[in-house]
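One protein chain is absent from this view; the other protein chains keep their places.
Chain lettering (A and B) follows the sequence in which the chains are written, and residue indices restart at 1 in each chain.
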Amino acid sequence: MSTKNFLFVNRKAPYGTIYALESLEVVLISAAFEQNVSLAFIDDGVYQITKGQNSKGIGMKNFSPTYRALGDYDITKLYVSSESLAERGLTVDDLMELTYEDADDDYAEKPSIILANREEMAAMMAEQEVILSF
Amino acid sequence: MSMLHIVNKSPFERVAFDSCLAHASAGDAILMIEDAVVGAVDGSSFAGKVKAAMADKSVYVLGADLAARGLEGKAMEGVTIVDYAGFVDLTANNDSTQSWL
Partner (left out) sequence: MKYTILVNEGPYQHQSADTALQFTRAALEKGHEIFRVFFYHDGVNNGTRLTVPPADDRLIQKAWTELAEKHGLDLVICIAAAQRRGIMDADEAKRQGLDANNIAPGFRISGLGQLVEGGIQSDRLVVFGD
């Protein structure tokens, strides 16, 4: 099967609706198809990867630890909108530390999060072939 | 490489349309469908943003959605009105599509 550039665009906050959780399920499945996968976190999508999520009080499963596993599935490009963070009073320090081990660099641990401004995000999007948004 | 951006949210209720405009590249196409067609109406407080996008992008609106909302004939100049067949052509004539849900 051919390899395509897949982009998953996440623009919605977790828990309020199921989109973030079910989007993550597709992302994990896509890893099995060995595609060139990127994720974008824009607008309220940045809340999906904040650290310290505690969903006990709402009776729902905290699925944020799953984002930490993405590196193990070779999903290593998580573009986060710098404007969206700033608009929400957040910085990259408010996000989980998401990393992967680079097989081409003696398995050195590297950050998966790539801060991107609008121009950089647009340039990345222009490279994509299959864009999934939920 | 050009992308068709499909937007279906009213800019007066959600930020999806603004986000779409902020991330579309020169040469891309933008199509308003469903509730987003209100963004095509001339004279609205959002019209200036759509007009600015027209400088280097082509902008389309789904005529059936305009008509359904009582907005036929109110689209600003420069916005091309398409039917569903025209919608299909836009997806075929651009290299990829992105839906701003």
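The rule is short, and it goes like this: a residue touches a chain if its C-beta (ideal position, glycine included) is under 8 Å from a C-beta of that chain, and two chains touch if they have at least 3 such contacts.
Given the structure is predicted, the values throughout are model-derived calculations rather than measurements.
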Write down which of A:Glu22, A:Glu97 or A:Glu127 is the residue touching the left-out chain.
A:Glu22
Residue ranges of subunit B at the interface with the undisplayed chain:
6, 8, 33-35, 64, 83-85, 87-89, 91-92, 96-97, 99, 101
At which residues does subunit A meet the chain that is not included here?
1-2, 4, 6, 18-19, 22, 25-26, 29-30, 32-33, 35, 130-134
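Heads up, the rule we're going with is that only the chains that are shown with their structure count from here on.
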Centroid of subunit A to centroid of subunit B, CA atoms only: how many Å?
27
Subunit A - residues contacting subunit B, complex
9, 11, 42-43, 83, 118, 121-123, 125-131, 133-134
Once bound in the complex, which stretches of subunit B touch subunit A?
1, 3, 15-16, 19, 22-25, 95-101
